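Note that one protein chain of the assembly has been removed; the remaining protein chains are unaltered in position.
Presenting subunit A:
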Amino acid sequence: SPSSLGPAAMVAYWRQAGLSYIRYSQICAQVVRAAMKPQYKAEAERAAMATVKTLKPKKE
């Protein structure tokens, strides 16, 4: 785990908080989109929408 690395290791604050890089970049992108001008914002939010659903197989 990252917190078990030596003192010289540069572990990002978000990693220490338990976020993965994917989640971190998603949040950053959300912030950027929220800061966009209205005419570009709607288009960007539409393009970024995720529609996939997960299905975990039932354990017999």
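Operating definition for what follows: contacts are C-beta pairs under 8 Å (C-beta built on N, C-alpha and C of every residue); 3 or more make two chains touch, one makes a residue touch a chain; residues count from 1.
Criterion: contacts and distances are computed from a predicted model.
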Missing subunit (named according to UniProt) among the choices "Auxin-responsive protein", "ATP synthase subunit gamma", "dolichyl-diphosphooligosaccharide--protein glycotransferase" or "Collectrin, amino acid transport regulator": "ATP synthase subunit gamma"
I need the residue numbers on subunit A that touch the omitted chain, in ascending order. 2, 5, 9-12, 15, 20-23, 25-26, 47-57
